[in-house]
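Note that this complex is displayed minus one protein chain, with the remaining chains in position.
Moving on to subunit A:
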């Protein structure tokens, strides 16, 4: 690929400065995205009474919302690729706000499915996807830390939304609460406003300006072409040819399958062990609280010089840790031990989620990440929806919760080990490929240098660094 003038614009992410405001915005956005489906369940009992439906009908609202949030990934990616993160997050925030407000006037369960489930879910997916993308644009050196801080939004917001929802329900009933919640979700628009598109800093000074001003005309016509390509990229299946991507995907599917069931059944398990209901609910709060601090902490650790190059292995370690926790859970015999389990669970869960998107960014790189994450989330939809019911089935069949924990733990540990082994293989293969490509590129460079030296009078010196950047890095 011959270098074009455009590529001489520095592509160095700011790694700080306004980036931290962007992280704050992403924190809010991601926080709403993950915590809203869970926090809404507080209203279900009331809605169930007023709309005269059964509990399982109501529980569908959460499932539809989560499914839409994950399934909306590709749509979100396409929009982010076309328009950038800011408009998408603002649109997402607006959709969420509208969804809650319209839901507050609802009279039938189908109406709620559509408003909260579909519209709300898609709004959240826009939020999630676009927030992750802009972090990858703003950060490189400090990206794991930025990711950890942004993903910490999920437990923070859950911790904050759950009692708030309870208070709102007592004061205004479920309709008024949904109305106010809609207004709160409009704050995602504020988060979106913070997500300034990344400024490109010119590495060249004035003379080339003329060339750059000409280029926009060419580029605008080219963009129409890329628009069509973007549409095709809606569900870009070429990703499946990427070894690293497939490995990541398989490991992730296994994790998501086993990740949520223990959360759903933890209180019930504790109650079955003789713990009273209030203390059992407290376990989840402990887990969330620990999670809140573990995510940025993991980001910090992953950022360190020693771990950063090996972040994929760190991710596998986190998964194995999480899985082992679940495998050991049935050994907890007293409430104190359950609390210890909840703490370790929080640590494991936080570590995995802090790294889950960081690893994808590490694998895919800045440019391909938006599409990749869209594809990953829509595929993750299935294990996420199947996991808890499958676990519930185990509980019904065997009448004992320990098999649930064994299953979840086993699946997650297997996923972690799979990732570990396959990553070693992948790096090994990539090393080989890089060696082969380097020799090839050296040949090409020699040819190119001859061509470029002709046009060098018209342009400023081409920094070697920019040249190397065009080469595929291993």
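By our rule, contacts are C-beta pairs under 8 Å (C-beta built on N, C-alpha and C of every residue); 3 or more make two chains touch, one makes a residue touch a chain; residues count from 1.
Assume contacts and distances are computed from a predicted model.
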| item | value |
| --- | --- |
| Protein that the absent chain corresponds to, by UniProt name, given "Cytochrome c oxidase subunit 4", "Trafficking protein particle complex subunit", "Ig-like domain-containing protein" or "Prefoldin subunit 4" | "Ig-like domain-containing protein" |
| Sole contact to the chain not displayed, among A:29, A:81 or A:252 | A:81 |
| Per the touch definition above, residue among A:198, A:270 or A:395 touching the missing chain | A:198 |
| Residue among A:40, A:96, A:109 or A:363 that touches the chain left out of view | A:363 |
| Full-complex contact with the absent chain, from A:23, A:128, A:152 or A:180 | A:180 |
| Full-complex contact with the absent chain, from A:59, A:110, A:141 or A:424 | A:141 |
| On subunit A, residues whose C-beta touches the chain left out of the figure | 1, 4, 6-7, 9, 11, 49-50, 52, 81-82, 84, 140-141, 169-173, 175-177, 179-180, 182-184, 186-187, 189-190, 193-194, 196-202, 212, 215-216, 219-220, 222-223, 226, 229, 242, 244, 308-309, 362-368, 430, 470-474 |
